[in-house]
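Just one protein chain is left out here, and the rest sit where they should.
Chain lettering (A and B) follows the sequence in which the chains are written, and residue indices restart at 1 in each chain.
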Amino acid sequence: MLLGLLETGFPLFYWGNALMIVIGLGFIYLAIAKKMEPLLLVPIGFGMILVNLPLGGMMDYEMTLKAPQAGIVMEVPMHEGDAFEKGGVIYKLDTGEVTAPVFGRVDSLKVSQGQSVEKGQPLASLITMEQTNQAEVPTHPVGLFSRIFKFGVMWQILPPLMFLCLGALTDFGPMLANPKTMLLGAAAQFGVYLAFFLALIVGFSMTEAASIGIIGGAEGPTTIYVTSLLAPHIIGATAVACYSYMALVPIILPPVIRLLTTKEERGIYMKPSLRKVSKLEKILFPLITTIVVILIVPSSAPLIGCFMVGNLFNECGVTERLNKTAQTTFIDIITIFLTLAIGASMPAQIFLQSRTLLILILGVISFASAAAAGVILAKIMNLFLKEKINPMIGAAGVSAVPMSARVVQVMGQKENKQNFLLMHAMGPNVAGAIGAAIAGGVFLGILG
Amino acid sequence: MIDWGLAIKTAIGGFGLVFGILMLLWVSVELTRVVTEKIAGNKK
Partner (left out) sequence: MSVEISAPMPGSIVGILVKVGDEVKENDELITLEAMKMENPIFAPSDGMVKEIRVKEKDSVEAGQLLIVME
């Protein structure tokens, strides 16, 4: 629709865009006023705003609509620039209707009324913001963010690199000092599989359910990585669910922990001193883990491999420059790309659907049941251990490093001021990150 | 239609693998500790 020379966004702006802009502003407000995860919420919120301003083109993909069968064009209900819904009729042929496989707007029409077309002949060029299955509906990115999204996220470059930086920031020391806590990180992956089943029951497909389940791994890059490969059309929802629940861990975890533990259990004192882990052990761990895990679950290679090489940068002592860059500048660069792209994957037409609400609900169930499983396994372990562990550290198996470990520390000190659980909780915490990456790798191996 | 057989296999197999691998890593961490302590001990 042309208004004189300048094409404005107003004709295509609808209430959904307005609502998404309000949500984006809300994210930015929470980041600035409440200091909630500002490094994530500011760019995600801004990306959401940008992509909901029509014709900005930031997240646009171009696709060619081809004739599904031969026929004669009877009617052309669309004009160039018109918006259409998914399934909207673009052409009427004498042999049937040609509908849009995505929502979007018409860029150019290539045939006109009365013309006869061959099967497979290009009929129109359409612009959409939807992530499509490239085998069925090939598109190519024409906007800034859609390019970043395609070549960064869909080509699986940014999430593993993010994992590399997280590896550099991770200290496996507390876990190596008390390796039985690794089991708690494994138990917490229960949330992944519970949510996977619930998602199947409420009607999601297998690949969607896996992407929703992995939210409970509480690992942003893993969630994005798995979703981008299995169910790219819901990536905005799973990424936002994962990152927001990580930020909300201090609200989600405590009620679950309180429900499953007695006051006495929460007060169980753990000696502050963990065994001192030698440098050699810390160097060997990423090497051994890489070999063991990737031999068993090859599809976890990009995540585990990057995580461990980042950690080796940190521990080996001779790559201080690489380590410092990964921990500071590089992680910032990756964060900027990744978060803006994630924010931009949420145009109203895609995000404001009932399935988004379902994903958000399943995500919180996933988080809560992950914490519950960790606590329950810790209580079971206590039946066999001479030196009891505080069952709350099981909840730190919900990785969300280090938020859930902090929650455990705060709750522990509430019961007993002399109790310092932070380091004990870091064990299950980082093991949870490894567990989530493995769970993601298994999903990809079976369903990818 | 959902292939529930595959779903159950995916879930049980996946959860089992996560547990199995982390237990394997636990064992390897303990082994590393024993070996490195021995190396350090020999030096003294």
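Basically, a contact is a pair of C-beta atoms (placed from the backbone, for glycine too) under 8 Å apart; a residue touches a chain by one contact, two chains touch by 3 or more.
Because the structure is a prediction, the values reported are computed rather than measured.
Put simply, the hidden chain is in touch with A once you look at the whole complex. Considering the whole complex, the residue from A:128, A:211, A:261 or A:409 that touches the absent chain is A:409. In the complete assembly, the contact with the undisplayed chain comes from A:272, out of A:272, A:298, A:317 or A:448. One of A:21, A:247, A:422 or A:444 touches the chain omitted from the figure, and that residue is A:422. Counting over the whole complex, subunit A has residues 272-274, 402, 405-406, 409, 413, 417-418, 420, 422-423, 426 touching the chain that is not drawn.
What we mean here is this: only the chains that are shown with their structure count from here on.
Put simply, the C-alpha centre of subunit A and that of subunit B have 25 angstrom between them.
For subunit B in complex with subunit A, the touching residues are 2-4, 6-7, 9-11, 13-15, 17-26, 28-30, 32-33, 36-37, 39-40.
Put simply, subunit A touches subunit B in their complex at residues 175-176, 179-180, 182-183, 185-187, 189-190, 192-193, 196-197, 200, 205-206, 209-210, 278, 280-281, 284-285, 288-289, 292-293, 296-297, 431, 434-435, 438-439, 442-443, 446-447.
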